[in-house]
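I'd like to ask you about the structure that follows.
Showing subunit A:
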Amino acid sequence: ADMTVGFSQIGSESGWRAAETSVTKQQAESRGINLKFADAQQKQENQIKAIRGFIAQGVDAILVAPVVATGWEDVLSEAKEAKIPVVLLDRGIDGPQDLYLTSVASDQVKEGKVAGDWLVGTVKDKDCRVVELQGTVGSTPAINRKKGFEEAIAGHSNISIVRSQTGDFTRSKGKEVMEGFLKAENGGKNICAVYAHNDDMAVGAIQAIKDAGLKPGTDILVVSIDGVPDLFSAMAAGEANATVELTPNMAGPAFDALAAYKKDGTVPPKFIITESKLYTPADDPKGEAERRKSLGY
Partner candidate 1 sequence: MAETAFRMEARGVSKIFGTHRALDKVDFGLLAGEVHALLGENGAGKSTLIKILTGAYQPDGGEVLVDGEPVHLDSPLHAQSFGIGTVYQEVNLLPNRSVAENLFLGHQPTRFGLVDRKRMNRDARVLLKRYGLEIDPSSELGSHSVAVQQIVAIARAVQLSGKVLILDEPTASLDRDEVQRLFEVVASLKRDGLAIVFITHFLDQVFALADRVTILRNGKLVDTRRLSELTRTDLVRKMLGKDIAFSGSTSLEAQRPVTDVLLEFKGYGRKRSVRPFTLTIHKGEVIGVAGLLGSGRTEMARVMFGIDPSDEGSVALNGKPISIRAATDAIAHGFGFCPEDRKADGIFGDLSVRENIVIALQGKLGWFRALNRDEQLDLAGQFGESMDIRAASLDMPVKLLSGGNQQKVILARWLATDPAFLILDEPTRGIDVGAHAEIVRTINRLRDDGMALVVISSEIDEVVAYSSRVVVMRDREMVAELRGEDISPAVIVQAIATHGEPTPEETAA
Partner candidate 2 sequence: MNRSMRPLLATVAIFLVAYAAAVFQFPGLLSTRVLGNFLTDNAFLGITAVGMTFVIISGGIDLSVGAVIGFTGVLVAVLISSFGLHPLVAFAIALAVAALFGAAMGLAIHYLEVPAFIVTLAGMFLARGGASVITQDSVPINHEFYSTISSLYFRLPGGGRLSFVGLLMIAVFVFGAVVAHRTRFGSYVYALGGNTTSASLMGVPVARTTVQIYMLSSMLACLAGIVFSLYTSAGYPLAAVGVELDAIGAVVIGGTLLTGGYGFVFGTFVGVMLLGLVQTYIIFDGTLSSWWTKIVIGILLFLFIVLQRLVFAASARGDRSSETA
């Protein structure tokens, strides 16, 4: 029989998120899965409502991209009672592992670490004053990506984060905050690199650097996370130096795991970690940008 899967998505706050949604829909369609989509508009309570709604409808499985790590026990136990397998997408949760079948996610701390390692490897022994564009204050990726990056540069006293402000994961805030940083750091002359928690902020920062009469990618190194097409374009133009890819295809592995589980009860590994691949100008950024165009970024 056809499988009906409910998908509780966080919202559509960024291009990456939109890509994840459209990739999930594409994957479901190609597998003949009937996908029930619910957008939570960034609210956990709406996600809980959606999951309860899916349970009430008796779907065959539930995908959740949890907006926050805590607070899922009650509702996931209800799903468990109703014998509906749950797969977490994109982020993990705090809670007993028996509440979900598997979690398909990237390791956000590792993403930050990969970015940090790249910087460490690039600047070597030179002194490097880094400015950081944080994600939304209090959001899990912001916390983890900050943590990973700090871990990577921990042993290197020549690298230090001199300024850190939130750019709310958006381009315009990223640009505004970078403008402020540039002024505060002697017109940008004291900045060696900018680390942005996502590519959108990095794209904004690149524009701010250009407006200030400096060359992004040369005068100031730019490293960020996500791997969205616009950043690859910037990289192709020599204005960005590195990005850590976060694949929008979390649903593919999830559907595979579900199919196997439904077929003969194969229990997938608890954590399916997607690759955190580093891209630099050496990796055909132009081609990468093209390849991603159709994914709904």
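The candidate set was assembled so that all candidates are chains of the complex that A comes from, given by their letters.
Structural remarks
The working rule: a residue touches a chain if its C-beta (ideal position, glycine included) is under 8 Å from a C-beta of that chain, and two chains touch if they have at least 3 such contacts; residues count from 1.
These numbers come from a predicted model, not from an experiment.
Every candidate listed (1 or 2) is part of this complex; the one in touch with subunit A, counting any copy, is 2.
Against candidate 2, the residues of subunit A that register as touching in their complex are 6, 9, 11-12, 18, 21, 35-39, 41-46, 48-50, 52-58, 68-74, 94-95, 136-140, 143.
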